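A single protein chain has been omitted from the complex, and every remaining protein chain is retained in its original position.
Let's turn to chain A:
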Amino acid sequence: MSEELKFVQTPSQTIGPFFGFALPIERGEQLVPGHRAGAIRLHGTVTDGAGEPVIDAVVEAWQADETGAISTECGVLARDGYGFTGFGRTSTNLAGAYSFTTVKPGAVGRSAPYVLITIFARGLTRHLFTRAYFPEDVDAHAGDAVLSAAGGRAGTLVSVADGDGSYRFDIRLQGENETVYLDFDA
């Protein structure tokens, strides 16, 4: 075998401030259309250390479907109004709010069900990864490695049911109840 070559990672740079004309994709917030059976809303507000809304963030979601299967279908950007591609992208609005229409993922591996969330913004020199778990999966949470490691801050990773099929997941970049962000060492 050839000797292992180590290539050095390219540094990240901020997305901001003027991505608004380039990155949003049509219906990007819809991992499934809202009328699909079992559709849920996953939404929240991105706030900074002063509690002010972050109005220029991009939020991406990547998740398994209801059964825990991961989509390998080509055509993630185009939304045909029927399929599930597992990937969503949206921007925060003038209130710092974002909203996805999706399905509740099934569990993948040993972890409790969650949606992987990525946040980009002006002032973020690197994007941040976090996970949005669901409040009803109490038993599964007990065995989840990330929630266990998060200890007293684990609550920032669990969304709050706030209506029929609606879950609120607020993202705090800094300050009180600062969201737990993940480094995958990958």
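The working rule: a residue touches a chain if its C-beta (ideal position, glycine included) is under 8 Å from a C-beta of that chain, and two chains touch if they have at least 3 such contacts; residues count from 1.
Note that contacts and distances are computed from a predicted model.
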item: Candidate names "Anaerobic selenocysteine-containing dehydrogenase", "Protocatechuate 3,4-dioxygenase subunit beta", "Ferrous iron transport protein B" or "UmuC domain-containing protein"; UniProt protein name, chain not shown; value: "Protocatechuate 3,4-dioxygenase subunit beta"
item: Sites on chain A contacted by the missing partner chain, in the whole complex; value: 4-23, 48-50, 52, 54, 60, 62-64, 70-78, 85-87, 105, 108-111, 116, 118, 120-129, 145-146, 149-150, 153, 173-175, 178-186
